[in-house]
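What follows is a structure written as structure tokens; I'll ask about it next.
All protein chains but one are shown in place.
Order of writing sets the labels: A and B. Residues in every chain begin at 1.
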Amino acid sequence: MLPTKLQTSATSKTRREIILEARNVVRKYPGTTALKGVDFRVYRNKVNVLIGENGAGKSTLMRILAGAESATSGELLLEGEPVAFADTRDAVKHGLAMVHQELSVLPNLSVSDNIFAGQELSRFGVVSEGEQSARSAEALGKLGSETSACVLAGALPLGQRQIVEIARCLAHRSSILILDEPTSALSSAECDRLFTVLRELKQQGVSIVYISHRLQELLDLGDHFTVLRDGLVAGEGRRSDVDRRWIVERMTGRNTQPDLSPPTPADAGGDLLRIDSLTAMGQNGRLVLDRVSLSARPGQILGIYGLLGSGRTELLEMLAGARTADSGEIFFRGQRCSFATVSDAIRCGIALVPEDRIRDALVPDRSIRENISLAGVRSFGRCFVSRRKEAERVRELAAELKIKANDLERPVSSLSGGNQQKVVLARCLLTAPSLLLLDEPTRGVDVGAKAEIYQILRGLASRGLSIVFASSEMEEIQQLAHRVAVLSLGAIVDEFDASAASEDRLFSAASGLRTHERENG
Amino acid sequence: MNKVAAGVPLTPHSSTASAGKSIATLLLKLRSVLALALLVVFFSSMTSSFLTANNLSILTKHVAITALLAVGTSFVILAGGIDLSVGSVAGLSGMTAGYLIVHGIVFASGDPHFLPIWLVILLSLLVGGAVGCLNGLLVTRLSIAPFIATLGTLYVGRGVALLISNGRTFPGLAGDAARHNTGFPAFGQAYLLGVPSPVWFMAIITLIAWVLAAKSPFGRHVYAVGGNERAAQLCGINVCRVKISTYAFSGACAALVGLVIASQLEAAHPATGQSFELNAIAAVVLGGTSLMGGRGSIGGSLVGAFVIGVLADGLVMLGVSEFWQMVIKGIVIILAVAVDQLQNRVQLRLAGGR
Partner (left out) sequence: MARRMLALAVVLFLPALLPMGCKRTGVSHRKLIAIIVPSQDNPFFQAEAVAAAERAKALGYDVRIDSHNDDPYSQDNLIDVAIASNASALILDNAGAEASISAVRRATKAGIACFLIDREIGASNIAKAQIIADNAGGAVLLGKRFAEIMGGKGKYAELLGRESDTNAQIRTTGFHAVLDKFPALVRVSAQSANWSQSEAFQRTETILQAHGDLNGIIAGNDTMAVGAVAAVRNARMDTIKVVGFDGSPDALSAIRAGALDATILQPAVKIAGMAVEEADQFLKTGSTGVPERQLVPCELVTRQNVDEFGTFQRIKPEKARE
């Protein structure tokens, strides 16, 4: 079943192409085996893509390559020679560096201090600032960044911070760069810039290992593809042999393509929600929302296409009562209302699934049950929570949303990303909303769970729920929305039915933002 | 933070293995109770007078003081805060009661007006609750870090307690029959069904606190605020109100402690309660509550208070020098937290996580 047999008999030419190789790597944890004998090759001066659902073992494998963990068995070959890294510093010395999923930039230090954090260049015990800034500037220049090496890293936008992280690796003269979901926090303009940088790095002789959930960017960028499933290699191939379907089949182990057809528009009733000229000022005096008018109907899924900083999060939080507008009106069920607090909005029947579930939604140490019932716990008794009623309702919801957990009393942090997202969704449904707001509903969710969440949302809409979601993934907008609004720089720049939501139209609608971003550069 | 998002394979494990695992986890969970039992056995074997009804009654009475403070502070800590002002509040409430009993309230003109004891007690409790509210307001409205805000009220409270009497002790809190304010000593000294009144207070307050924490929506909200404040807010929980309530509860508990002590001594001393906050925090931590908030229980804090109380009284009975007592107390606290960390790691492993 595994294609590994074929490839171990590789020619000497391919040998030379391979800079780093992991052979038959096994990593056991008490109670579970994360890697069950994985072969992985990193080709010289190529973008080597590693794909897999959450829990497939990608991160473990990368940590082993970067020296953060050691394998239970198996070996690593660098330039054909067996190596063993004592720790990440040792790996860095050998030219391997990892850019982490969670950005590890120190906001209180300057860019050059960040680049040399932990490995300061010093003479007689004194940090040589001059040399550090010079080498930082050199590394940043290579990346095409105009960021000054002496500004505080915390002052940079996310995309620039990512560049700083990569510069950190380059400054240590790394020849192999491992990027773990580098784009999950970036806007698409920032993504584009990152991809340009990666392509240039490739030309300059850097080999790249790239992990991401976003199939489109993988297909755009990747040269070699390796798919992991349940701790085993499920597929391996060059770009020319690989397409979307190939990846999805090997990731999920299913032969079916996820449902890509746009849903049929639901019967439109009267407006459930109507907002009129909603305007809000940001901290820097810029408008985060600029006269936004929208309406949502029962049974309809409204998709708001907007990139990071477009105001999509602010808009949804305003509707959910977590933020107040400076002017404009919100009409809910035909009545004018302004939600001062989240609990007001929940009482009216509005619930929000926030963008960042780890930061904004989950209480990691508490059980799945408590996390689900959190927003509506008073409905099980004002003074005493009836555990029986609570457990019953939570079980129902968990079954309905297919939350895969054998024990609802386990901490919610033990769940995978997709199941965590379903927990947040279940929490919202428990408050019996008539309007469901979702901010990036499938961020950091693997392909299988993504399809399930789409199905759940469609089901809810067909039962008459009004759904408004914001997303920066074009594909998601196309698959899920009945109607689409494009938000750019706080303003609705275009609005149309799903049938008209071609990639061209979405792009051109959002392009106002792009030119503007370039101006701000 | 993102690490918690890492997936865990949800493969069912065999029943025998899970039984073994659950026993191991249970033992770790009950470790503070086991430690307590161990201490009791140890001290009973060393001194014959330890395990007598008389001594146990006295011991529980002493524990009650730490337990009341610990239970109060538990809420604050569970909600992600800290309360350093409890010792000062205890001193302040005792002095308030002392002042009201000895001097009464003097209205604009005329003679002092003496209040009945129940009103004195109520007012002193209210003073404690008010300082707690102040803490809560400082933390929520002015966004002052809890450590700093309550450090400030620690000094202010102690200073005001000293100001009330100019640093002197209020003697003779027995009251005066002519002023109709006798009976205060009974508050902390009386026995009901053979059990000293502080123990009753401990039992009642702990029960209330346990119901609040484990059974009520308020408790869920406290855990949510401590576990992830932003998530709690986006769930429609009034985070400010929850926080202020926890500080007010803690303040009221501390005030109760101050009253009990003043009643036992029949005198109010402005320095009462110095460094009580450290005992309270130690008890909470011994009980397995995380200082980061969101994890722990009221029962744990109670057991923690017992561990500290048994250790203190037992070592005194053994005749251990006070310097060694400090060393041992410190070691016990460090061990407790070390074992707590161990438990987390073991649970994570048993759960099959990474």
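As a working rule, a contact is a pair of C-beta atoms (placed from the backbone, for glycine too) under 8 Å apart; a residue touches a chain by one contact, two chains touch by 3 or more.
Since the model is a prediction, treat every value here as computed from it, not as a measurement.
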{"item": "Missing chain: touched chains present in the view", "value": "B"}
{"item": "Sole residue of B:L137, B:V211, B:L291 or B:L318 that reaches the chain not shown, by the stated touch rule", "value": "B:L318"}
{"item": "Contacting the left-out chain in the complete assembly, out of B:S93, B:S216, B:T272 or B:T289", "value": "B:T272"}
{"item": "Residue numbers in subunit B that touch the chain omitted from display", "value": "46-49, 52, 54-55, 58-59, 61-62, 65, 166-172, 185, 261, 264-267, 269, 271-274, 312-313, 316-324, 327-328, 331, 335, 338-339, 342, 345-346"}
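The rule is simple: only the chains that are shown with their structure count from here on.
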{"item": "Residue ranges of subunit A touching subunit B (in the complex, touch as defined)", "value": "29-32, 34, 53-55, 59-60, 101-102, 230, 320-322, 341-343, 345-346, 352, 354, 358-366, 370, 373-375, 377-378, 380-385, 404-406, 410, 413-417, 420, 427, 444"}
{"item": "Residue ranges of subunit B in contact with subunit A within the complex", "value": "1-2, 4-13, 211, 215-217, 220-221, 223-224, 227-228, 230-238, 290, 294-295, 349-354"}
